[in-house]
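Inspection log for the structure reproduced underneath, given as structure tokens.
All protein chains but one are shown in place.
For reference, chains read A and B in written order, and residue numbers begin at 1 within each chain.
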Amino acid sequence: MSAQSVSKTSPGNFFEDFRLGQEIRHSTPRTVTVGDVALYQGLFGNRFAVQSSDLFAQKIGFTRAPIDDLLVFHIVFGKTVPDISLNAVANLGYADCRFLKPIFPGSTLSAVSEVIGLKENSNKKTGIVYVRSRGFDDAGDAVLDYVRWVMVRKRDETAASPREKVPELLKTVEPTRLGGACPKINRAAYDNVLAGSANRFDNYKSGEKIDHVDGVTVEEAEHQIATRLYQNTARVHFNQFAESKGRFGRRLIYGGHVISLARALSFNGLGNAFQVAAINGGRHVAPLFAGCTVFAWSEILACAELPGREDVGALRVRTIATKDRPCSDFPLKSGDDYDPAVVLDLDYWVLLPR
Amino acid sequence: MSAQSVSKTSPGNFFEDFRLGQEIRHSTPRTVTVGDVALYQGLFGNRFAVQSSDLFAQKIGFTRAPIDDLLVFHIVFGKTVPDISLNAVANLGYADCRFLKPIFPGSTLSAVSEVIGLKENSNKKTGIVYVRSRGFDDAGDAVLDYVRWVMVRKRDETAASPREKVPELLKTVEPTRLGGACPKINRAAYDNVLAGSANRFDNYKSGEKIDHVDGVTVEEAEHQIATRLYQNTARVHFNQFAESKGRFGRRLIYGGHVISLARALSFNGLGNAFQVAAINGGRHVAPLFAGCTVFAWSEILACAELPGREDVGALRVRTIATKDRPCSDFPLKSGDDYDPAVVLDLDYWVLLPR
Partner (left out) sequence: MSAQSVSKTSPGNFFEDFRLGQEIRHSTPRTVTVGDVALYQGLFGNRFAVQSSDLFAQKIGFTRAPIDDLLVFHIVFGKTVPDISLNAVANLGYADCRFLKPIFPGSTLSAVSEVIGLKENSNKKTGIVYVRSRGFDDAGDAVLDYVRWVMVRKRDETAASPREKVPELLKTVEPTRLGGACPKINRAAYDNVLAGSANRFDNYKSGEKIDHVDGVTVEEAEHQIATRLYQNTARVHFNQFAESKGRFGRRLIYGGHVISLARALSFNGLGNAFQVAAINGGRHVAPLFAGCTVFAWSEILACAELPGREDVGALRVRTIATKDRPCSDFPLKSGDDYDPAVVLDLDYWVLLPR
């Protein structure tokens, strides 16, 4: 017998390895620190005052500046990758993603996923896996809860399909379910000038479109550093040797990187949208590669009051990110398809002071 | 009426938007942390012991390692960009820049500028805006105070010029006004070996020239990460799509990046110059681009004792940074012009233990 071991390394799960109802505790708990905050700042350049300033955050009701919601998302998401999507062909979508509790430096995040849907594709080579993933802090409280579905390869095309079920997914998170991560805000203490925007919740209208104006070019080092910061192990982001032989000839940029870039760009127009409360759905329409310049624009889909809360309101925002294409004319569709420049179509809720 | 909104996004101020005496409170207060310190370290490689070691700093009289003076400068400067220089054609100069109070991790910085001068250019397309900008900590104390002037585009060439005034600017900060950010130093406890230099204040002489020997090549990811760390939104640093059509075809590197690179290089020859006390003036002689290697040399312009202080002395230093040009022969002028390799000509005061 050979002394060689392949069993020590994790090949990740293939489609036939999943079972409906299966609960997967993910590895690599992670204490988030001001170090992560600084690096995230350097990578994306966010300017939302709540996450930037302890003083500002304290004045309006936080104990200190909370960790950026999307940084929490990326860290929790990263934990799920080795178990859920190491053998994924495509990340198909997100739904019902809610931020439930503010996270501060020093908290330790961990993640658990439940398999809530399975559907083999007719080619028998792949199947779709639906998971509900939850992030927890060191108090054991759920801090993030979301569904995603991915197309995962089968190890063996002849393997029997697991029991199938396609879950019903919410198209949108109801406003009544928003705001868990947002303490009561002292809106009188919220300083518009320091925040960098005069526009609060009541200044926005459904149907309004905002070009976020600026563009930012992505470098290989940047997206690699970001994605490793989240301990996301998806191979396509890091291995040029393999990707040079692949479909695109290049490393793909983690889709979450585009979300964070678009969120940072959105400050110019949505400067008081200090918290992402939920993600209704998102689609990575096309891959992004280093060297491309990302632009973004947003449409306000809805303006919702939150039950029992007079401090903050929620805007449902659809943000479109493009590559190498300014957004002053709000590019979206080209015939029935997306405009070829579009890379991200994200539908989410943000909170603003009223 | 279109639901499209351009009013939500900030176009920045144009020349005719400024008024003499106008006070501008800048947005995006920022808590500085050990995370910022680490990233700044990774980007510039500083070796000054005071900023590197809590223990060293405490032994000589600080409560802990202070934040690098230039990091404070960049963060305060970054806040002024959206209001002052988003529509700048050129950053023309700095004067009377003083560091007034040491900053430690956990402090929250904010910034306010006053318009102290305005002068329309004869072409009516641009004008020069002079501002005095001040950085404050969470105690409300001024920590940094400087003047800069920039050439800003007019939105409308036919707009009337605001009331004009060209302020008188100090050519140099008098030594009597230095040292606010430096507590009393226990010079006996200052360990030259740990600091990495045997040369204290009294070892330097006016007229002395020092080649800082080493060169450092700049990458796009590095200057972008640095500039975003400071929340500096100047577009020319980030948007290759737009810059590819511009004058240089490339992203420009933030001038402050060159200052920090030169400061880090200057350790080799000025290792005990542990604090930048003031900047008398500075000129970004030529743009710097990624891929270039930066070198630097310095001339000691003056050696000044500080009134009432026997612990530290001040050296007035002129540091010249070049691109792709070693500095062993102290390149500066080529005829009446700068040597084409020169990118920075900086005149500043540093403090050294006596």
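In this section, contacts are C-beta pairs under 8 Å (C-beta built on N, C-alpha and C of every residue); 3 or more make two chains touch, one makes a residue touch a chain.
Everything quoted here is computed from the prediction, not taken from an experiment.
Of the listed residues A:119, A:200, A:251 or A:316, the one in contact with the hidden chain in the full complex is A:251. From the set A:166, A:188 or A:242, the residue in touch with the chain omitted from the display is A:242, counting the whole complex. Remark: the residues of chain B touching the chain excluded from display are 33-39, 41-47, 49, 52-56, 65, 193-197, 199, 203-205, 207-217, 219-222, 225, 268-271, 291, 293, 295, 324, 326, 330.
Summarising the interface, chain A meets the missing chain with residues 3-6, 8-10, 25, 27-31, 33-36, 38-39, 82, 105-106, 108, 110, 138, 219-222, 224-229, 231, 233, 235, 238-242, 251.
One rule holds in what follows: only the chains that are shown with their structure count from here on.
With centres defined as mean CA coordinates, chain B is found 36 Å away from chain A.
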